[in-house]
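A single protein chain has been omitted; all remaining protein chains appear in their positions.
What follows is chain A.
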Amino acid sequence: MFEQYQKARIQFVQTVAELAATSKRTNIEPLRDAGVMALLRPLLLDVVPTVQHTAALALGRLAVHNDALAEAIVKADILPQLVHSLVKQNIYYKEAAAFVFRAVARHSPELAQNVVDSGALDSLVACLEEFNPAVKQEAAWALGCIARHNEELSMAVVDAGAVPLLLLCLQEPEIALKSIAASAISDISKHSPELAQTVVDAGAIGHLCPLVMSPNVMLKKQVFSALSQISKHTVDLAERVVEAEIFPAVLTCLKDSDKCVQKNVATLVREIAKHSPELAQLIVNAGGVAAMVDFVRETTGNVRLPGIMMLGYVAAHSEMLAMAVIVSRGVVELSRALDEEQEEHIRAATAWSLGQLGRHSPEHAKAVAEVNVLPKLLHCYLSTSSSEDMQLKAKKALKNLLQKCVHLPALEPLLHDAPPNILKHVVAQFSKVLPHDAKARRVFVTTGGLKKVQEIKTEPGSALQEFINTINNCFPEEIVRFYSPGYSETLLERVEQYNPMTAQ
């Protein structure tokens, strides 16, 4: 009779676990309505270990995708129970319990806080010391899910002493364990510099860097994500990551077939390049800019956003680096990206990068303006459909370029379309160049620029009027009068009033 009961219990939990398996999400709601929680809870304390860990597994599977069930688990005080019994049980139970913790903690910070409050951290860290890789995997994953949400939870995880054990997990031969440990480290170190420093002081970089060249896609993704989260906080951390000699090997991963890996590598390079000119110089000298320009050319969408931002950060540091980016054909790719991209934030980032490239000197501005970028930026600035952020960035980029650009053929289209506040600066640039360059004056007349300048209405005494006067003084009076508006009417009036000599 007891065997029957036992068999029935085992069958029940196994069925529930199968039904709640991740591939069949539709089963969860009916199960919950049938009150499966209340039934599973006493089975956790069952005598038979199989029932216990299968029940825990079932609970975990139920809660993994459904946050209401996760909350129900928390409310039903199952977590302290799990913590309490975790210490004494076998590896399957530990694995299942860790899975439950992960399932609950992944949904929101409050649930994760509940998990922490129930004392799960110490038991999870104890699980990390086990020999079985599956247990370690689940424990590491659970810790990662807890630490992902915010800084306090990460600090709690670190205070529980998880970091050295996670680094030990990184050295294990199993690839899945390594990648999960890497993702946990990435989640811990992403919140604040102190956490990243703690992780680095425990020796994370030395263990992460050899994994950079592994063939496994998942592992590479997590390792790059971890390295980029570590290096994003301060210059020192970025320098320590770079000292581990990952360049130029990392650049080969930019050509990986998996988009996530590419994106994470680009993020890593961006986080390193943005801190200081020396780091950016290092990346440029290692050929990183060429690799990144190719990366921007070959990818589309959100994947190339970190690449675009990296080019902008590198160019922002100094004019030598900006020239290095221009020489590596970065401007062409950025202008093409500005054309092709549909999403606003990517276009805003492209506009920002172009502004950083062109703001250093007239040569830089000429190189940027030659690819016909100014009308595009003007269009972005003026179009009503662009977001405020996009308009702001386009406006700043335009200002940066207009301050320095003296390449007149590129400024011509702006004369015709620009609003008055931008027109003032365009005309100012013309007034700087035209007094000194005769050929430019000729081109200015033939392309209709002089005509347009005459048509601009200004207030007398304003700066725009002075610029227009400067331009008018460069040309002979007849030409200026010829192009001034209303000259054709005056000519026709003179024709009317003119009595031909032959009539008399």
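By definition in this document, a contact is a pair of C-beta atoms (placed from the backbone, for glycine too) under 8 Å apart; a residue touches a chain by one contact, two chains touch by 3 or more; residues count from 1.
Just so we're on the same page, contacts and distances are computed from a predicted model.
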The complex's invisible chain, by UniProt name, from "Wiskott-Aldrich syndrome protein family member", "Thioredoxin domain-containing protein", "Proteasome subunit beta" or "Spermatogenesis-associated protein 17-like": "Spermatogenesis-associated protein 17-like"
Sole residue of A:13, A:291 or A:394 that reaches the chain not shown, by the stated touch rule: A:291
Omitted-chain contact residue, chosen from A:421, A:473 or A:490: A:421
Among A:44, A:251 or A:423, the residue in touch with the chain that has been omitted: A:251
Which of A:320, A:438 or A:491 contacts the chain that the document leaves out: A:320
Where the unshown chain meets chain A, residue by residue: 248, 251-252, 254-257, 284-287, 289-291, 294, 320, 323-324, 327-328, 355, 359, 392, 395-396, 399-400, 403, 421
